[in-house]
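The other protein chains are all here in position, but one chain of the complex has been omitted.
Presenting subunit A:
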Amino acid sequence: MSLEVSDLDVHYGRTRALRRVSLSVAPGQTLGVIGETGSGKSTLARAVVGLVRPSAGRITVDGEEVTRYRARQWRALRRRGVVQYVFQDPLRSLDPDVTVEDSIVEPLLIQGRPRREAADRARRLAARVHLDEELLSRLPGELSGGQRQRVTVARALVTDPRVVILDEPVSALDAANRVRALELLKQLRDAGTALVFISHDLGSVAGVADRIAVLYQGGIVEEGPARTVVNAPRHPYARLLVGSAPTLRSAAADRAQREELRELLQNIGGPA
């Protein structure tokens, strides 16, 4: 398994942000994680890359148990470039004073690779994510939202990672670029990279994910093959999500049905 999480708990102070979350992603597999704002999606991602310390549970990345890793061990693991994280907000995750090229190759420079090799790699990656080569010398503030997002994706791919976590990777892209981005993700998957695709929008995940996990109030309420979750969701929240997805025509529930499901959700409350 490229990534394995079992019984993961994360607390922020006394708030429990994640409750006994378990999931696993095999090489070349794509896991979609969907859930609304505040459901713990980003916390899950941050815990996996070591930005948040779990209060219980186990995390295994590329065969290494990282749950109790200290700062130095994390740094060594990260420098190997096995796991990369594409942040939700491309503008804020790029240093406004660093050129696009330097941002893309930063992981390589941190590893101590020579500049020339890094610059070479930046040009090839720019082509791969459909970014004009001349944009490489620009600052992030001089790029459009979609271009910035492609920069952050390029940065994540620069080390040939085994696991890539994408936090809302297509939300800032227009339709044409979204298709390209999803195409790129498919290529990655074929190359054996494990992807965790986080989104609030079932529609953008359904097409690329092999499996889908539905996160609700910090816990996974439904997990299974993408087709099953989309076509035959069991948990009321998953049914509500599917019913609200405007892109899945056949599955769209009518208003009465959605209200019924919301009521049901309120009655059963969050995950145990």
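Keep in mind that, in the parts below, a residue touches a chain if its C-beta (ideal position, glycine included) is under 8 Å from a C-beta of that chain, and two chains touch if they have at least 3 such contacts; residues count from 1.
The criterion applied here is as follows: contacts and distances are computed from a predicted model.
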Record-based protein name (UniProt) of the chain missing from this complex, from "ATP-binding cassette domain-containing protein", "Molybdopterin synthase sulfur carrier subunit", "Peptide ABC transporter permease" or "Gas vesicle protein A": "Peptide ABC transporter permease"
Hidden-chain contact residue, picked from the options A:Asp95, A:Asp160 or A:Glu259: A:Asp95
Chain not shown: contacting residue from A:Arg58, A:His130 or A:Arg258: A:His130
Touching residue (missing chain; options A:Ala26, A:Ala119 or A:Leu139): A:Leu139
Residue among A:Arg155, A:Arg211 or A:His235 that touches the chain left out of view: A:Arg155
Hidden partner interface residues of subunit A, rising order: 49-51, 75-81, 83-85, 87, 89, 92-98, 103, 106-107, 110-111, 130-132, 134-135, 138-139, 141-144, 146-147, 152, 155, 159, 174-177
